[in-house]
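A protein chain is absent from this complex, but the other protein chains hold their places.
Let's turn to chain A:
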Amino acid sequence: MERVPILKLGDILIVSIQIDLDDQSVLALQEDLADMVVSSGARGVIIDITAVEIVDSFIGRMFSTIAAMTRMLDAETVVVGMRPAVAITLVELGLSLGGVRTALNLEKGVAMLEHVRGAAG
């Protein structure tokens, strides 16, 4: 099983998925992220899926799980870089990723997190 590295930049954690995710790697990433949000005190998480060629129901559910989980740990998650073909396929598959914030790219994801925190005071 390959592990996805988690990078820390200020109070944001950045996860850039560069591997073909198997289900074990997906579960490991969820746990690693929960641990790291708490240990680092991060307020935001960005998951970059620019390199991800497919998102099936298992991977899609991971995004929702991570978003809900980090929210409970006082951090917001943004998924960035979804390919158009992936978005089309997800909608037809029946996954709308409710509750998951998305942004077109890393830069917009960071701006979104800053905005969310600004609004929260």
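Going forward, a contact is a pair of C-beta atoms (placed from the backbone, for glycine too) under 8 Å apart; a residue touches a chain by one contact, two chains touch by 3 or more; residues count from 1.
In this section, contacts and distances are computed from a predicted model.
Chemist: Leaving aside the chains on screen, match the unshown one to its UniProt name from "Protein ImuA", "Nucleoside ABC transporter membrane protein", "Imidazole glycerol phosphate synthase subunit HisH" or "Anti-sigma regulatory factor".
Modeler: Hidden chain, UniProt protein name: "Anti-sigma regulatory factor".
Chemist: If you put the missing chain back, which residues of chain A would it touch?
Modeler: Touch with the absent chain occurs at residues 1, 20-24, 53-58, 60-61, 83-86, 88-89, 92-95.
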